[in-house]
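Every protein chain of the complex appears in place save one, which is left out.
Let's turn to chain A:
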Amino acid sequence: MGTEEGGKEESVELFCPSEEEIERWMARAFDMAKEALENGEVPVGCLMVYKDKVVGKGRNEVNETKNATRHAEMVALDQVLDWCWRSSLDVKSVCERIALYVTVEPCIMCAAALRLLNIPVVVYGCRNERFGGCGSVLDVSSADLPHTGTQFKCISGHRAEEAIDMLKTFYKQENPNGEKQNHSACLFFLLLTLHFQNV
């Protein structure tokens, strides 16, 4: 029993996407974000990849559902669960081999959800200074939370500048008259992000 568990842990430890995979899947995530931007939606691209196959992808659905928790990652996680149930696969053993590719750092809520589902690796573009759960506001990804799933590894900074530019464009067009104050605050934080990342 003990050795079995040890072996399992080791395989999770070794599970990490290659440079080539990161390049390829992040390009897909950026295409999604661009498409969202062209449709006037929050430009965040998000993909869940299992054995070189997309098993979940999401876009922000907060407005149409009136549910503020419908971030792209939560939508994508629902698709992963559906896929597991349809394929009669064990959720935990699938999730342990999934990498999330997302253009912006997941927020605190989404980071906790990723932990609860034992997703081991998250590859993201730019930091999320307002809500980030992988170190920007709180570090949920590596916090000592024994009852909140498993910690995950973050690979950050991939095409960060581009991700920020898209968010800036979005908040500019969303908010030409400064109607929604939190959006102008967001623009301010994004500019700060840009500044601190020395890009």
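Note that a contact is a pair of C-beta atoms (placed from the backbone, for glycine too) under 8 Å apart; a residue touches a chain by one contact, two chains touch by 3 or more; residues count from 1.
Everything below uses one rule, namely that contacts and distances are computed from a predicted model.
Engineer: Report the protein name recorded by UniProt for the chain absent from the figure; options are "[RNA-polymerase]-subunit kinase", "Geranylgeranyl transferase type-1 subunit beta", "Large ribosomal subunit protein mL66" or "Adenosine deaminase tRNA specific 3".
Structural biologist: "Adenosine deaminase tRNA specific 3"
Engineer: Out of A:A72, A:L117 or A:C134, which residue would touch the omitted chain in the full complex?
Structural biologist: A:L117
Engineer: Which of A:R70, A:R127 or A:R159 sits in contact with the chain that's absent?
Structural biologist: Only one of A:R70, A:R127 or A:R159 touches the chain omitted from view, namely A:R70.
Engineer: Which parts of chain A are in contact with the chain that was left out?
Structural biologist: 61, 64-70, 74, 77-78, 81, 91, 107-109, 111-113, 115-117, 129-131, 133, 137-138, 140, 143, 145-148, 182, 185
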